[in-house]
Structures are given as C-alpha cells and as structure tokens.
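Structure record follows, encoded as structure tokens.
Shown here: the complex without one of its protein chains, the others still in place.
== chain A ==
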Amino acid sequence: MKILVIEDEAALKDSIVAYLKQEGYTCDEATDYRSALLKTASHTYACVVVDLTLPDGNGLNIVRSLKENHTDTGIIIISAKNALDDKITGLEVGADDYLTKPFHLSELNARLKSVLRRRNFNGQKVLRVGEVEVQPEAAEASVAGKPLTLTRKEYELLLYFVSNRNRVLTKESIAEYLWGDHIEMLDSLDFVYTHIKNLRRKIIEAGGQDYINTVYGLGYKFMSP
C-alpha cells in the first residue's frame, strides 16, 4: 500500500516515513509543492499525508487537485497552524482527517489506518491480532470468537493498541488519543493505567492471553504472539 508524505521539514518527514515503513507501507516523499503535485499526478496513492504550509505553495491546493483526480485517495492534513479555519477548510475541501503539530506518530498511524479502512482500500474490515478481533464498523471486539463487553473508552483503547501493535505507546499519546488535547492532563495518566488494567482483565477473562505488555518507564505495547 502506497503512502505519499508531503512535508517540507526533512527531519519530521523522515520520522513519519520511518514509522510508516515499519508498519509495512511503501512510502513516497515530497518536500515541496511542485514535486508533490507531480507525484500525485503520476501515481495513485492509498493515502496522502500533506503539510499545509509548503515553501512554494499551499497544501490545500494539493488536497483540491486530489479530490478532483483521485477520489479514492485518503487525505490527512498535518499543519502547524492549529487554525480552526484551516481545519474546517481542509475538511470541507475533502480531507479525511486533520492533525496539528506536534502529534504522536502512533496517533498518525491510527488515524491513517482508520482512513484506509473507511476508504476500504484493501477490504480489511477486521483487525486481528492473535485471538483478538476488532470490527471498527460495528465498533465491536471479540477474543477467540467470544464477544468482549467494553466501555467506549476501552474499545477505543483496544483499537488504538491494535492499530499500533508491537509498538511502544506512551501514556501521553494514549491519553491524548482517548480524551483529546483540550483536556488538561489532570489525572489522565493514572486513568490510562486504570483503563489498561480493565482492558487487560477483560481480555484475559474472555480467554485471551495477556497481550498488553508494560514497557518499563516508557509505556505499553500490544504484542502479537
């Protein structure tokens, strides 16, 4: 599956590409408006990750041209501008999602997966890690065919884990994924712990193994067997 990353900051672009490559995607890169336009014109991508502020043009134009010529391509905007108006325009023009810098790579990955799923690119309607199955369309999860009864937050947490399997997820990124960035951290880090504990218990009770590993000092990892 081919992804195009358009980002003028080489260091950030490299990080995104590195993370996505580890996920098994094929990545193309563009650091300016012109080469981005050329690439989108000559290739078909499953999803394009585009920065709005490029040195020689506005990323919104790329979004517009993609919507005209490649209706199947998913689009995720990343921008430093944090401007509500940009977000609204971006989504109006047809972007699938919007992330403001700085963002967690794991969050970008989860959103990318969700966009791809919605766009139905490879028909992967069920996410499977070991015995755990998540069906995002129905918002349901099961372990070895046995349905899991999860709260909404627990379900979202599981989805986040499954989307980023075998990756270290920090508590901060989980908290932000679950509660958004407007919630000041409050006790959300302890909270993450509580939710993880419950999720782990529910999976084990349903007959699954313990997928959630605690990575000392860093966070958590959902291990596929």
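Please note the rule applied: contacts are C-beta pairs under 8 Å (C-beta built on N, C-alpha and C of every residue); 3 or more make two chains touch, one makes a residue touch a chain; residues count from 1.
Assume contacts and distances are computed from a predicted model.
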Per UniProt, what's the omitted chain called: "histidine kinase", "NADH-quinone oxidoreductase subunit M", "Cytochrome ubiquinol oxidase subunit I" or "Protocatechuate 3,4-dioxygenase alpha subunit"?
"histidine kinase"
Decide which residue listed in A:61, A:142, A:170 or A:213 touches the omitted chain of the complex.
A:170
Filtering A:104, A:117, A:165 or A:202 for touch with the omitted chain leaves A:104
List the residues of chain A that touch the chain left out of this view.
9, 11-12, 15-16, 18-19, 22, 80-85, 100-106, 153, 167-168, 170, 172-173, 179, 181-188, 190-191, 194, 215-219
